[in-house]
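For this view, one protein chain was removed and the others were kept in their places.
Lettered A and B in written order, each chain numbered from 1.
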Amino acid sequence: MGDGGLSMLGQFLFAGLAIGSVYALVALGFVMIFRATNVVNFSQGEFAMLGAYAMVTLWQGAKLDYFAAMALALLIMAAFGLLFELTIYYPLRNRSFLPVIIATIGASIMFQNGALAVFGPSPEKLRPVVDTAGGTGGINLGGVFFDYQYLVILLVTVVLIGLQYLFFEYTLLGKKMQATSQDKDMASLLGIPVGIMIALTFIYSSVLGGLSGMLVAPIFFVTHKMGATLGLKAFAATICGGFGDPRGAILGGLLLGVIESLGAAYISVIYKDAFSFLVLIIFLLVRPQGMFGEKVSEKA
Amino acid sequence: MSATDAQAPSRMRFRPGYLALALGAVVVAVLPLLFTTRYSTNLLILGAAMSIGTLGLVVVLGYAGQISLAQAAFYGIGAYAVALGTTRWDINWWLALLLGLIAATVAGAVLGMATLKLGGHYLAMVTICFQVIFTLVLTNWVAVTGGPDGISNIKRPPFFIPLNSAQRYAWFALAALLLVGALVWWLRDTVLGRSMRAVRENEIAAEALGVNTPRVKVIAFTLSAVIGALGGAIYASGYLYISPDTFNFDHAVAFFAMVLVGGTESVLGAILGASLLTFLPEWLRELKKIYLVIYGCVIILVIVFMPEGLWGYAKLLGRRFARVVPLPAALRPVQVGGRGAPGEEILRVEKLTKRFGGLVAVDEVDLVVRRGEAHALIGPNGSGKTTCINLLSGLYVPTSGRIRFLNQDIGGQRPSRIAVSGMARSFQNLRLFRELSVWENVLVGAHRGGGHEAETRTRALAAIEFVGLSDKAHEISRSLPYGHQKLVELARAIAGEPELLLLDEPGAGLNQTEKQELVRLLKRLNEMGLTILIVEHDMSLVSKVASVATVLNFGEKIAEGTVDEVLRHPAVVEAYLGNREVALGV
Partner (left out) sequence: MFEVRDVHVAYGAVTALRGISLEVREKEIVCLLGANGAGKSTTLRTVSGLLHPLKGEVLLDGKPIHGLSAVTIARRGISHVPEGRRVFPGLTVRENLVLGTSNRPNVRREEMEADMARMFKLFPDLGRLKSVLGWTLSGGQQQMLAIARGLMARPQILLMDEPSLGLAPILVQEVFRVIKEINTSGTTILLVEQNASMALAISHRGYVMETGRIVLQGTAQELLQNPQVRDAYLGGGKDA
């Protein structure tokens, strides 16, 4: 591979990492809910889609300032997370996993097609965070073009993960939320308001999802379907990373993003979407516990 | 579950079935006449095809309890098989159908096997992956599938009369639906069908009764795939044009919604759900835009408020009016114990050890159980008794040591295999098939004996009569009082006519009267020749039932002998009550 080939590789790696970060963010929101409530939220991808549409409505429709729109959209996602918890999680909190999965699948369909009905089928475009005249801007380094939006995504992901780490490691509230997800009953015996902890988890996951949607929207189009593939890939990422482990979600997301990018570049662009699923299938057959997980088995 | 199901002569059982079949034939004959326009007849064909596809989910989800979100993929395999067959490859429709069904069989089996070690959301995920990859291939492998443009000019199947009009094809489609519906309905009360439902209700209990759960699951997936493919084939030749859009994840979810709305376990419910969700968007034109939103909403509402679906409601009402038909008398009393000389060793355990990480739960335990014995295994909380039972019955694999049952090494064997060789057990925390009736629970237990359906029923009848629950046989087991539920588990365990019965705290949760009855039943079983190994905390129960006792503490055997000897043994007293001197020194 000549110098051109190396910088091409760098390009694909960078793009893969950036998209992988988006997967990681969605996956993280997913894992948070799972750890706190043992619920597998099949509509997590739709949180991203809804966040993107909220942004589009506020910025394009209401013509708000870009960053004001973002802040407001995140607030809307927070409220949405709470609503989701109250209407979908809460009524089913004592039922077995099957009804809950099915309900979140139902929610996913409802959100997707609700968005279709409200916003119509034509894709929307969102302006990237760093707005340069004439489209996407970026930095050129060593033959690799570092798109600003991709850089923003990576930056936000790193900062967010850092903040999250600090929150869970160093604040009392973070500890209480961890305790709730490790042993709900014991937490309530200590006087920890478990209901509030769970609500906060859903709110956080919703905001996380919405944020990832807003960040990825300028790269692709905003459509009612965008959450579907995002969600599935995020789910695949958490399984590959180790179900229920936040580190696994992040690493799994990055891994899938890179594999997808490289696969699309060097093998086949048509089947780009299939790569993630192939990786998933391999993991499921060979190492279902993922990279960080414990053995997956039914308790006797 | 029809109240007339248990009438002993099997030919009588099909009477209500034959009536339903005749009724169905009438509906099939009449229905297409009611749809006068081409458009509405096409809708009827669509409804029939979707109903068939949904019936596949009744088998895998309703009966076997496995989530499959890949049904649209199997539907698509059938559709593309006949489409390609009658256009590109120019072969007979029926041959093309056969090829499609074979492909679906393979795909279903592969999917089933891939999911064996997984459950719950992992399982759902694999089926979704399969579905998504299938759609991707359909859309992108243009050379073979025609890509997004799809395939047109599909031909109709050659038949006794040419199916050249929509109405005639509608008859064909409905007849196919009737056939599949009847088969799926019949499947429910066969050994396979009951085994599937047992696996759904409680996989571990099913294993312990001799059901080969992996095989049952793979068969369920395979059947759902084949049925789905048939539905797709019917659809393809009905509409004469197919494209990949129809076989994507959204439609897999639609099938799911249909089976949920109708009631997952019911044939009529599935047809109802499929029809409803097919016709509704057509009838409510304005809603066509948001009908998928309504799907999603409906799924959630059904799950929260009506988990049994529409048919479940109907059943609930029906139950109020159903006459309770009593079970016939058993043809013979229950037989247990097998053939063999009393006193011979049937179970020999040598240096049995089980470690969980750093914890040694069972520590080099030796145990011998002789034919005809009632042998107690006692010890304080946490001493390893239940772990021993789980090791013997195959739920756990020993870390080291030997278990010989009827002169065969069984350490590490599947529980179902051990059960089939003659060992039965009950569970400390009751593992009934909760949504099944008493009769069905015990029937599953009786499968182990093999033979004809009639013999299985005879064994089940005998077991139910033995525990005295004949008049409650058709009640749903979870609605019974606790004491009766324990009797159901006992009847289920002995219905297979085992040689050794392991009981894990059979007295837990029972009141005095119930315990007395339990003692009476166990003593009678023992007298009839059944060897019993019983784990119990209630010493008075133990002393009445058992002749020999082995005592464990911290996973080790600390005493053995007659029950009286053992209860007076100082080490045993100390194990239970603590050491008095040590205590006084605190």
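Rule of thumb we're sticking to: a residue touches a chain if its C-beta (ideal position, glycine included) is under 8 Å from a C-beta of that chain, and two chains touch if they have at least 3 such contacts.
Just so we're clear, the structure is a prediction, and the values are computed from it rather than from any experiment.
**Q** Based on the whole complex, identify which of B:T36, B:N92, B:T190 or B:N511 touches the chain you can't see.
**A** Spelled out, the listed residue whose C-beta touches the missing chain is B:N511.
**Q** Check each of A:L160, A:V194 or A:L211 against the chain that is not shown and name the one that touches it.
**A** A:V194
**Q** Applying the definition given at the start, please give the residues of chain B touching the unseen chain.
**A** Counting only chain B, the missing chain is touched by 380-382, 478, 480-482, 485, 505, 508-512, 537-540, 543, 567, 572-573, 576-580, 582-586.
**Q** Even though one chain is hidden, which residues of chain A still touch it in the full complex?
**A** Output for chain A: 172, 175-176, 178-179, 182-183, 185-194.
In this section, only the chains that are shown with their structure count from here on.
**Q** Using Cα averages as centroids, what's the distance between chain A and chain B in whole Å?
**A** Computed from C-alpha means, the inter-chain centre distance equals 36 Å.
**Q** Would you pull the chain B residues touching chain A in the complex into a rising list?
**A** Result: residues 65, 67, 69, 114, 117-122, 124-126, 128-129, 132-133, 136, 140, 203-204, 249-250, 253, 256-257, 260, 289-290, 292-293, 295-300, 303-304, 307, 390, 395-396 of chain B touch chain A.
**Q** Report the residues of chain A in contact with chain B in the complex, numbered from low to high.
**A** Residue list for chain A touching chain B: 40, 88, 91-92, 97-99, 101-103, 105-114, 116-117, 228, 232, 235-236, 239, 243, 270-271, 273-274, 277-278, 280-281, 284-285, 288, 296-298, 300.
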